[in-house]
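A single protein chain has been removed from this complex, and every other one stays in its place.
For clarity, chains are labelled A and B in written order, and residue numbers in each chain start from 1.
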Amino acid sequence: MSRLADHLLILPVVLPLVAGAIMLAIGGEQRRTANAALNIVSTFALVAIAIVLLRQADSAPTGVAGVYRLGNWPAPFGIVLVADRLSALMLLLTSILGAAAVVFSMARWHRMGVLFHPLFQFLLMGINGAFLTGDLFNLFVFFEILLAASYGLALHGSGSARVTAGLQYIAINLAASLLFLVGVSLIYGVTGTLNMADLAERIPAIRSEDRALLETGAALLGTAFLVKAGMWPLCFWLPRTYAVVAPPVAAIFAILTKVGAYVILRLWLLLFGDAAGASAQFGGELLLIGGFATILFGTIGCLASQDTARLGSFSVVVSSGTMLAAIGFGQVGVTEAVLFYLVSSTLGLSAFFLLIELVERGREPGADVLAVTRELYGEEDEEDEQEEVGLAIPMTLGILGVAFIACALVIAGLPPLSGFLAKFAILTAALNPPAGTIPATAWVFLGVLILSGLAALIAMMRAGIRAFWASPDRTIPRIRLIEMAPVGVLLLACIVQTIEAGPVMRYMQATAQSLHAPQDYIRGVLAPVAETKAGAAK
Amino acid sequence: MTRAEPDSIASFFVENAYVLGGGTNIVNVILVDFRAFDTFGEIAVLGIVALTVYALLRRFRPAAESIPVPEQQHSQDIYDEVQPDRQRGDSLKSAMAVPALMIALLFPVICAMSAYMLLRGHDLPGGGFVAGIILAVAFILQYLAGGIVWVEERLRILPIRWIGSGLLLAAGVGAAAWVAGRPFLTTYFSYLDIPWIGSVPMASALLFDLGVFALVVGATVLILIAIAHQTVRSHRAPASRAADMAPAAPKIEVR
Partner (left out) sequence: MEIVLALGIGVLAGSGVWLLLRPRTFQVIVGLSLLSYAVNLFIIAMGRLRFGVAPVLTSHGPGDPASLPDPLPQALVLTAIVISFATTALFLVVLLASRGLTGTDHVDGQEPEA
């Protein structure tokens, strides 16, 4: 157990923590260059670690790369970290977004306020921990770490818009955390355990008079996660916050709603899967209906939003809604498609948040508001059309335009990029249920998804026209390579996902199957340790 | 809460707190050993919050109506100005002289108390968290009694470094288990015989507690100092802003 490879599983948590702590210990903000270098090194190391874990998980016959028992305590008693296919996938996604955001921030954003780098590392630590942990209360702790760091980053740069949005963001998340605690303690009170795998074992055997309490606890937990995932009607904090935070922060925040969705996917299928006896599929319909409502809310928001950052935020809501509704189907085929969608939409949205700032640069603030009112009242400047016969688009704008189109295609789900494949896969699976008869909800889902895609396309086109064509006298934004490269890399990841759709889909399939049949996961976690603690400690 | 208890994982902790964890205070053994990873996360949250507070307040000026000097202090300052042999702020100083002296003398006592709490935590109520809060109180009392300028002329507290070192120490103790080939945060304990003192329990959990202690001191002091510095900064608020809020307030040079 002394080789570093054995401790690889804990590194996604410890590495950012140590990096952040070193940044603080050498003096914090006084050594910003050293901090920045550490931040980059640590984030890229996380990408490498995540890739190794992903390969391990995929090659393991059970799909579990490893179970890490903290403090060497046996499983249901101590805290465990578990890296299965889903966790490894989420780790990789997080680290890629992190790397893109950190490189982007080097251009100027990290100088907007103090202590950007340590907070960023702590945020990564919290997200990674939440993806890895196999313990319910430890999940709460990691949620708080990622939230605390996200509060700090949301306020990065200060200003009254950020502080007011941050105030609401913090208030709703504090309330949600309290619900989380009530849920965890209720579940502990009924089952007497905190370990997720152990819970899954104990739930079928719960006494019938305790079942209502257990389901109350689960519902409270679910509410807490749904606040984070941004399900309607718990999502009103989301657009406002995401629209005002600094762009690199928004890019990494794109994964935060997915943390909520991840936990729902993991816990719901683990605890209330088909093996859960009387509680099987508890709350599934609610997820489905809530998901539909969320998509509709997000779609209306997309169409109504006047500036591009808000458009991005509402796209996050749509993406959350799509995932939640698809999870609510509770079918293996839909789950594998939704995992594909998760990766594609997170990458696309993250790239979009970075791109917005580049596009908006060099335009006067408030131009969007004016543009919409002008469209509304028809007060366009008539002489423009006579003067501008052809519009020479300089190189920078060309690159930005192509990137914008790519983002729009991924987010709206149009061919040929990965967004289309994802939506197509979701719908194919939903319309081909194993039972044979197509449920009415599947048809509703089809309608809602197509509608949301159409609305996203319209909103994106309007934003694109306004940004690239409408104002010929705009100054061409000055953009540095390290700002454009992260956007390029994120979009490249989408393209790779499209081209390599076969292997990626196979991976998602294996992930979804082990999620729906979690026996391997449970057995892996609860397996007895070879050597006992008693012999080890003395 | 009146229902029968389920077959809980808690019985494992009760049975093994001393046998495997080496402490009689079961709650503390859970915190620093069985579920040390939770504590690890908890101190990280505290540190992050302190950093956020610092980052937010560093450039921030307080709300407009809290800028004027309080009425009493204002009249004292006018009195000091009029007397030829007095400097502005002297009244305040003489009023606070006795409490300031007492608090300054209490400083080493509180520090000793804090160390005592730190060391007894594994077996009796106490621990790194309590000790950290006590030491932070020692620092804050000095601020209260002596004022910001007085304290910072004499003490160089670098709370951000305290936070960083606390986290590093805790992580280092956790990672030290790797050398022995055990997972992160595996603890080690034995009894050391130190001449004249006798058998002393030495647990790696104590070092972990030391990390908790350093972080708690750093985080608490950082938050409170960040708030305390608001008073310094508020009086240096730009004249344009301060002028229309507090026409009567005299300018006070604090530094």
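Criterion: a residue touches a chain if its C-beta (ideal position, glycine included) is under 8 Å from a C-beta of that chain, and two chains touch if they have at least 3 such contacts.
Note that the structure is a prediction, hence the values are computed from the model and not measured.
**Q** Specify the residue from the set B:15, B:81 or B:153 that touches the hidden chain.
**A** B:15
**Q** Considering the whole complex rather than only what is displayed, give the residues of chain B touching the chain that is not shown.
**A** That gives, for chain B, the contact residues 1-2, 5, 8-11, 13-19, 24-27, 30-31, 35, 38-39, 42, 45-46, 49-50, 52-53, 56-57, 60-64, 124-125, 129, 219, 223, 226-227.
**Q** By the contact criterion defined above, which parts of chain A meet the unshown chain? Give residue numbers in ascending order.
**A** Touch with the absent chain occurs at residues 137, 140-141, 144, 147-148, 151, 155, 158-160, 163-164, 166-168, 170-171, 174-175, 177-178, 181-182, 184-186, 188-189, 194.
The working rule: only the chains that are shown with their structure count from here on.
**Q** How big is the gap, in whole Å, between where the Cα atoms of chain A centre and where those of chain B centre?
**A** The separation of the two C-alpha centroids amounts to 35 Å.
**Q** Quick check: in the complex, which residue numbers of chain A touch chain B?
**A** Touch list, chain A to chain B: 1-2, 4, 7, 10, 14, 17-18, 20-28, 68-73, 76-79, 113-115, 118-119, 122, 125, 129, 137-138, 141-142, 144-145, 148-149, 151-152, 155-156, 158, 163, 188-195, 198, 202, 210, 533-534, 536-537.
**Q** Enumerate the contact residues on chain B facing chain A in the complex.
**A** 1, 3, 5-10, 12-13, 19-20, 22, 33-38, 41-42, 44-45, 47-49, 51-52, 54-56, 58-60, 158, 160-161, 163-165, 167-168, 171, 174-175, 177-189
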